[in-house]
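A single protein chain has been removed from this complex, and every other one stays in its place.
Coming up: chain A.
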Amino acid sequence: MALPPPDPQFVLRGTSAAVHTLHFSCGGQERDVPILFSGSENGFIHVWNLKTHRVDAALDGHGRKSVYCVETMGGKDRLLSQGRDQRICLWDLAEGRTSVTDSVFTENVGFCRCSLLKVAQGRWLMAMAAKAMEEVQVLELPSKTSVCTLKPEVGAKLGMPMCLKLWQLNFGSQPLLLAGYEDGSVILWSLSMGKALSQLVCHQEPVMSLDFDSEKAKGISGSSEKVLSIWSLNEQQNLQVYKTHNLVNPGISDIAIRPDKKILATAGWDHRIRIFGWKKLKPLAVLDYHTATVHCVSFSDHKNPSERLLAAGSKDHRISIWSIYTQT
């Protein structure tokens, strides 16, 4: 007899708005307090202390417009956030400061989350949807210099970029970008060449979220349909459909593969979080706690595997924290 699915380890309440993005910062020093950043619809970024389960600070930098992406830039003191006010802000949180040090005006009206990749000490690449409809722009941070602008071929009719994932095979090798588009296709871009290496139509509907495992050269994407698509990248840099997995209810708003590449979690429009084994996409658990669409899932970066957490933020204003499959 299979065990009933676990309950959340704890639940964070108090954002008083739908939660759109989550990011852990738990990989610091031993005495550092583990922290979870959450961005919500009312424009606040909450800094949650995971020891006390209380809000340490609430950052207001997006003019009360929804915050839909939060990332740290090497440690919990530097933060990047993206909001519907068309700005990407860089925060300095060290020593209790809560100030925006710099910001980028994206001029993009969509809700495509930007993607961040550390390419060298103190240097990041950031991919974001640009002003022109189908374009993706890559900037270098913190200098804000444009690295390249990725334009699809004329007449490709991809629609807006919906989700982005910057990655590189090894530290120092060529960074690549995976972008999911409104028409349901995923394109692998080479930043150095500025052109598409491969295109794969994974879905009939817009690609809502994707994640990629560079070790296994395998990625997964979800859309507003009832299906998860798993695709792989072969030696010739071609994307191929590897497998599809049918879901009970349509709509996936976020996908996250755990850093150890054992399991992945999806955030469903059906209020449920689903856990799969990453190896064979074996369904492992359906976590049914939220009462509204789950907007985001995120795994923690704890150094000790047994402490690893999963967080999910939902339209019901709650963030549920789970401890699941930590012993593997």
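Just so it is clear, contacts are C-beta pairs under 8 Å (C-beta built on N, C-alpha and C of every residue); 3 or more make two chains touch, one makes a residue touch a chain; residues count from 1.
Just so we're on the same page, contacts and distances are computed from a predicted model.
From the set "Vacuolar protein sorting 26", "Phosphatidate cytidylyltransferase", "Telomere length regulation protein TEL2 homolog" or "Nucleolar protein 11", the protein name that UniProt assigns to the chain left out of the figure is "Telomere length regulation protein TEL2 homolog".
The hidden chain makes contact, of the residues A:Lys144, A:Lys243, A:Lys279 or A:Lys303, with A:Lys279.
In the complete assembly, the contact with the undisplayed chain comes from A:Asp270, out of A:Glu182, A:Glu225, A:Asp270 or A:Asp316. Residues of chain A that touch the chain left out of view are 1-6, 248-249, 262-263, 270-272, 274, 277, 279-280, 282-286, 288, 325, 328.
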